[in-house]
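Let me begin by handing over the structure; questions about it come next.
Every protein chain but one is kept in place in this view of the complex.
So that you can tell them apart, the chains are marked A, B and C in the order they are listed, and the count of residues begins at 1 in each.
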Amino acid sequence: DAFQRAFDAAVAAEERIEPRDWMPDAYRATLVRQIAQHAHSEIIGMQPEANWITRAPSLRRKAILMAKVQDEAGHGLYLYSAAETLGVSRDELLDKLHAGRQKYSSIFNYPTLTWADVGAIGWLVDGAAITNQVPLCRCSYGPYARAMVRICKEESFHQRQGYELLLALSQGTPEQHAMAQDAVDRWWWPSLMMFGPPDDASQHSAQSMAWKIKRHSNDELRQRFVDICVPQAESLGLTLPDPDLKWNEERGHHDFGAIDWSEFWDVLRGNGPCNDQRLSRRRTAHEEGAWVREAAAAHAAKHSNDTTGATRA
Amino acid sequence: DAFQRAFDAAVAAEERIEPRDWMPDAYRATLVRQIAQHAHSEIIGMQPEANWITRAPSLRRKAILMAKVQDEAGHGLYLYSAAETLGVSRDELLDKLHAGRQKYSSIFNYPTLTWADVGAIGWLVDGAAITNQVPLCRCSYGPYARAMVRICKEESFHQRQGYELLLALSQGTPEQHAMAQDAVDRWWWPSLMMFGPPDDASQHSAQSMAWKIKRHSNDELRQRFVDICVPQAESLGLTLPDPDLKWNEERGHHDFGAIDWSEFWDVLRGNGPCNDQRLSRRRTAHEEGAWVREAAAAHAAKHSNDTTGATRA
Amino acid sequence: MTTTPAADSVTTAAALALGDDALVLSHRLGEWAGHAPVLEEEVALANIALDLLGQARVLLSMAGDEDELAFLREERAFRNLQLVEQPNGDFAHTIARQLYFSVYQHLLHDRLAAGDGPFAPLAGKAVKEAAYHRDHAEQWTLRLGDGTDESHARMQRAVDALWRFTGEMFQPVEGIDGIDWPGLERTWREAVEDVLVRATLTVPDGPRSGAWRAGAGRQGLHTEPFGRMLAEMQHLHRSHPGATW
Partner (left out) sequence: MTTTPAADSVTTAAALALGDDALVLSHRLGEWAGHAPVLEEEVALANIALDLLGQARVLLSMAGDEDELAFLREERAFRNLQLVEQPNGDFAHTIARQLYFSVYQHLLHDRLAAGDGPFAPLAGKAVKEAAYHRDHAEQWTLRLGDGTDESHARMQRAVDALWRFTGEMFQPVEGIDGIDWPGLERTWREAVEDVLVRATLTVPDGPRSGAWRAGAGRQGLHTEPFGRMLAEMQHLHRSHPGATW
């Protein structure tokens, strides 16, 4: 019909779809699912890093880490707002997260065991996220694309900070160097899994690419990430834990070893080292905060007609 | 009457009053109050020391401290049992403690700020307790006297351990020595207050002495304690924080400075550094344990006629 | 190893007192990260924590090396108020602590900024930050006090529980001159009472300081939870003596 044709034409012309525009239900549902998962990843992703705020080894690093975790909360806010333009409220999405009916990035089901993990998350996890997200700045849905522009700018700042944290460790005492290498050893493979299953096993990819939500295949982005990381690891003086990693002149890319997809699926199904902990901590925070949210709502209702009460947070 | 005469005669003859013997109501009430306060002091007294179990600086010291705190729980058990022989249950007494209607020793309203405080509590607080309690081994009420024999034996062991802990610190690094001195500076005066108000301000003393519950006046015991501590402090290489402290040849005792009784009364009234914390932690533990106690009771009731269920703890 | 700053200057002592207040409260607020009651408060509490941490870094640097002072001092050498070291408790306790402290800090830095002492430059910036912290705490006190029955009860318990830590704030701080401390206290009390009353809360009437003649936070006497807070804060730094980060 006419709506569908207008939509298709706009997408084809690289125009942005805006909230008031007509869009196919499946497009809307795909966006909601993806934006919600992205928003949830930001707020669950605060946990592994917050784990080190109280133990940061210098005040400078503590300030950087606090600011980073705060940025993630901010990203969550932008993204839930972007999802709201599609007609779903933050509360609905949080309920789905808490009920286990929506996902967040599996990477956050791994623990931060040492201070160097904060650096490895910045360098590798944020690095992988950026590789995934930069193309999203050109996503066909306007509010999501604009949120991503802002987020990517901050993420790349975080990525540099992570790199710099690891560099300080790598060039520090032997214990610090070992800590950095150990963190990279543990985070490398999970980071590669962040791009999702191999193209031939990826459920949603073809349609998302047609809709210009997604611009590149999982394997394409994964290869781009590997090619970026190899020289950075060298500058860091750290090795990547893959004996098969080597430059392939012919392809113009690095070859790398086989990913253990059984671990990926296992963690996705809920059996990662921290799935229970992350979700239960989130649920507890939400439940323990219920009385606060109710109080704010009650206060706002009481004072909706006066100017002396507190304004909405 | 005849009962009263028999009781008086027994007390006069230094015989023990036993649970089934007739005794004056006021005697019973005084004992209940005193034994309850003593029992409560044991269990509240676990808190300041438990504060350091998780931070003990060597495994040997950790084992000693755990065993000591465990002994205090054991003392609580003996003492609540002694009180039960007078017709009051542990639950009743705990309810009174939690409601603030029965006291515990005010000394436990001071905080343990450093590891050395564990030593100072052992040396000074347990030392003062022993000075108070040794005469109670000859108390006219049998079950209390017998509980005290066992408790005093363990307390004097704790007192030696505290002394030895402080000695190791005093002879350790300059930081350790300073830590020990600081602890003694903070615990000395509160320890002197443990003997209660001066004789002329002591409410219950005369009657308790007539009943041979109490054998010496507060000031007498305080003097005894000071005389014991002075040479021990010297052996420790630590000073007692009292410029007026000196040997009085004429009295054959040490003179010492004026005690700040306003602090004593203030802390007793609830305004010590830890009153709220101690009582609220105790109440919380009790409330959080309610479901466990209820489960044990329900299980025992279900299985009172079989042999397969769990036996009472 | 324990590092104590050269105590040759009263300014150093004052910088430690104010710097430790900011450092410790910032740390406590940082403990909320990841489990605030609402996402906006993740941002707001982190903002306040970051402001305070920034202040702490300036102040501690006036007294010595910021990291040595933060990570290698023992509990007894910290000079912060006992108020700021109190555990977060529920959100109402955190807000009550914020209310009591931010009103104090706002008034104090306002006066310091107006003077020409060594803290005037810092105070000029900090007073603006404290004004925001104060507004945040006041707004939440109103919401919680005049919200639901549950929030009212929780907020009342919180303001009552922390009341006894408020007297210490008005003991003159050595090295800070030209402050009318009793006047500061009167103004603080009027401001706090005004908020509490508007929040339909009862102004606590218990003592505003403990009975312990030995002193309180400014004398290096803290409360038991503080030691465990420091253990967590300092452990990593102390585990790698001499390392840089």
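Observations on the model:
Note that a residue touches a chain if its C-beta (ideal position, glycine included) is under 8 Å from a C-beta of that chain, and two chains touch if they have at least 3 such contacts.
These numbers come from a predicted model, not from an experiment.
For the chain excluded from display, the touched partners among the shown chains of the whole complex are A, B, C.
The omitted chain makes contact with just one of the residues C:47, C:148, C:209 or C:234: C:234.
Across B:12, B:26 or B:67, the residue that sits in touch with the chain not pictured is B:67.
The chain that is not drawn here is touched, among residues A:87, A:100 or A:273, by A:273. Along subunit A, the points of touch with the absent chain fall at residues 48, 51, 55, 110-114, 175, 182, 186, 260, 262-263, 266-267, 271-274, 276-277.
Within the entire complex, the positions of subunit B that touch the omitted partner chain are 43, 46-47, 50, 53-63, 66-67, 69-70, 73-74, 76-77, 80, 90, 115, 165, 168-169, 172-173, 175-176, 281-282, 284-285, 288-296, 298-300, 302-303, 308-311, 313. For subunit C, the list of residues touching the undisplayed chain reads 1-2, 74, 228, 230-232, 234-236, 238-241.
Throughout what follows, only the chains that are shown with their structure count from here on.
If you sketch which chains touch which, the chains link end to end in a single open path, with no loop closing it.
Averaging Cα coordinates per chain and for the whole protein, the chain whose average falls nearest the overall one is C. Farthest from subunit A, judged by the mean position of CA atoms in each chain, is B. Rounded to whole angstrom, the centroid-to-centroid distance between subunit A and subunit C, based on C-alpha atoms, equals 34 Å.
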